[in-house]
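Here the complex is missing a single protein chain, while all its other protein chains stay put.
Letters A, B and C name the chains as they come in the text, with residue numbers starting at 1 for each one.
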């Protein structure tokens, strides 16, 4: 950690900082420049309290040298982590390293028949994990909020039937225990990325966690949220870029494509992209999915509906099954450029 | 609601939209321009499904005419709402209309002695509600997370002792019932502004709710979150601007000062500002508090610590008691410009 | 254009709006809802003054129906525009439609020898247009500002020698006439995207214009800036996405990848991406270039230096020649996914 003192900081202030660094078990290296004094704190950075040092008199700024997360970092685990979703009644699906992942399904589970129909479509096109919301985080209290546990049962039955692991969003700590009995992968939505109690609870389960990036979260914040999950013992965290808030208003959110290579350089965790929620408009979903794989993502999560205009939620961004299928073909080509491969589509998928 | 069709939208597509509008119980007014057709849907806007209409073929965009929140809107309640925090063992403190509110206290409750000392300081300077965190939302899982229920008991005892209602952040739905026994006002933090289950739970209590604006939330989103609380029957929602994420990196968050007059024009709810969390640096807290009152805010929430360098959390932004007292004098002057008044400081405050 | 009146707007105010619409040569269609009145102005939207209508009493908002640019719009020119850079002493290079473009070269032209060396490298890898700055827009007045006209002569000689059209940034209206004698393509930098006098001046020339997107410019603003050039008679505008300012600080600018499909849907102009300036760090340039082509861009502009640590400007983002060459191979594969093709690399390039 480096402590930059104000120009003209008093000797007493400098001494106080040095003492505090030593009290925390590190060594202080003083470097007096023409105008400013800089103090290097050498030792285990985790034991140094940046906030405390920032509060001391005469301190201009404190610059950390190490990353604030550990288990999520590339330094902790040099190789790409490869994770498995599923197992038991459904096959295990891999993501990370050379394994590209496609998660597909409806935004919200509206009824069992619709779910089964869409699931067959996405599987036929090559998706290997089924998504579907049963609790929906809606900006307005007057919008459809999801069917809850009954829809979860339909998801489970459908996944078992087709041999697809299921990924479902959890919104509340009180849902975790119940949901763990059904899902193969918990999804943490963008608005809950810093719901720290929820992160801890899914961290105590042994199901994979798909962690969407918050709308105002830096890549560092995102990895710190992953660290919350990892620090509870759950090592299967998949990062998901789904757009950030910017001034651009032609689409709902701006997919921050740079976060893909940045997160992959800083962390060993797989990173996938969610072009559907980023764009919010069907027209741009394909381009964003292809851009994500171009940037080196480990996969995609895409919303599909056979009749988007009847969807109860986010219809405007759902792809039609045939569009999704064509897109998968293009995604496979781009994945190859990075030495990644999606699971092959089933030979004779009955839709 | 207005539906703008694509240039060259087919007649069939236009007819479909008209039919759907009528099916939802509204009337459709067609307006064929030289290039584009525009359809006005006249009726109760709440019954119209914007998402569904957006999904239909040939629709370019859908423009809502009414605000998506109701109970929070100025149209629903023309006068400024005036709320009371406290009652029972502590006096009721008003906020809204001519009543300016000052909430003061430490960021986190570290121990009972420190809390009592700071509480006396802030009360002497003129704060009438005591704040103090017992569950702390920390970006890193390795930072101090708060003392929990024991700290809540200290807060309650301190508030009762000094006759100050207390305001404490709630982070998890599972904490609501327990906390309701202690607090006079729930605080919802920025990162939980769209934790919809939590909003609903505090909406079922009869304690005031201080709703901080999310870091990426528009004023509209913020009011929709207030609507979640209001729609459960709790009418005492106080909005709190605490900065948004922008590209500017000289401070942690950019206080969006415009949100104060905008929220007050759109809504009857009181709006206060939190200069401490916005700035993140003691040096700028005073200027932001004064700016907030200048913009017409109904009050401030400010962090104070007699020894910021020993604070376990957010020390760099805590004001010293004497700075806070001087600031209160300036805030009183600016409040008057808008016809507002803070409660007078106790005559003989024993600190 | 649609005019939404305030709830409770007086009849007189509504009449005034109607009169003004008619005075401007359009027809007014009134639609009185339960709460609000909406007025449609039907006619040539360009003749309607949105600002004026917004100023009238009782007007809540004015929603334009048509795009504010014309020559740049897809409605004006349905097919992808295909442009040519060069001609005369150097071959014409195409961009747009199936023609992918690669512009390569150093950030700044430091001396003739260095320029010639880098130019040979980029040509050998497959770039067909040479870039190189001679006037450099630098944030600090104390940084290297470019060599000016002498460097322009080196660029011209080098381009002629290798048969590569050259693309050079223009910063000031006073430079346009002189530069037109040398360059094949003017570059307008991000900070000058709304330097309207400069746009008009390059619009009067007959050289292609590479228009970088401003750091705070929406896609709409960007196309309006293109319209400035087009409206002067110059039809050869190439759009270039190079990142926008967001809160994310892991890289200098966030490449707004969504702007590629959005700009291509709204406009017929070619869109290329500049991963070098977006990332500001060599490590991420490749991923962003590939993402851009994945999103459907018509090409890339990339900085290359054989010894980045000796570059006078933006060294940290320059690719080494061998990295650039490998990247070109990957870019070719992704271009094909969209039915686009880069010009083939010269068979026996002597570097």
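The rule we apply is simple: a contact is a pair of C-beta atoms (placed from the backbone, for glycine too) under 8 Å apart; a residue touches a chain by one contact, two chains touch by 3 or more.
All values reported here derive from a predicted model rather than from experimental measurement.
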item	value
Omitted chain - touching chains that are shown	A, B, C
Contact residue for the chain not shown (choose from B:10, B:46 or B:337)	B:337
Chain not shown: contacting residue from B:143, B:218 or B:232	B:218
Selected from A:22, A:44, A:161 or A:283 as touching the chain missing from the view	A:44
Touch list for chain A against the chain that is not drawn	2, 4, 7, 29, 31-36, 38, 40, 42-44, 63, 65-66, 75, 245-247, 249
Footprint left on chain B by the chain that the document does not show	216, 218-220, 244, 246-251, 254-262, 265, 278-279, 283-284, 287-288, 290-296, 330, 333-334, 336-337
Residues of chain C in contact with the chain not shown	46, 51-52, 54-57, 68-69, 137-142, 171-174, 191-192, 194-198, 200, 214-216, 221, 224, 227-228, 231, 244-245, 308-311, 313-316, 318
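Basically, only the chains that are shown with their structure count from here on.
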item	value
Centroid comparison with chain C (C-alpha atoms), farthest chain	B
Chain centroid nearest the full-protein CA centroid	A
Where chain A and chain C are represented by their mean Cα positions, the distance between them in whole Å	32
Between chain B and chain C, centroid-to-centroid distance (C-alpha), Å	40
Sequence positions of chain B contacting 2 or more other chains	245
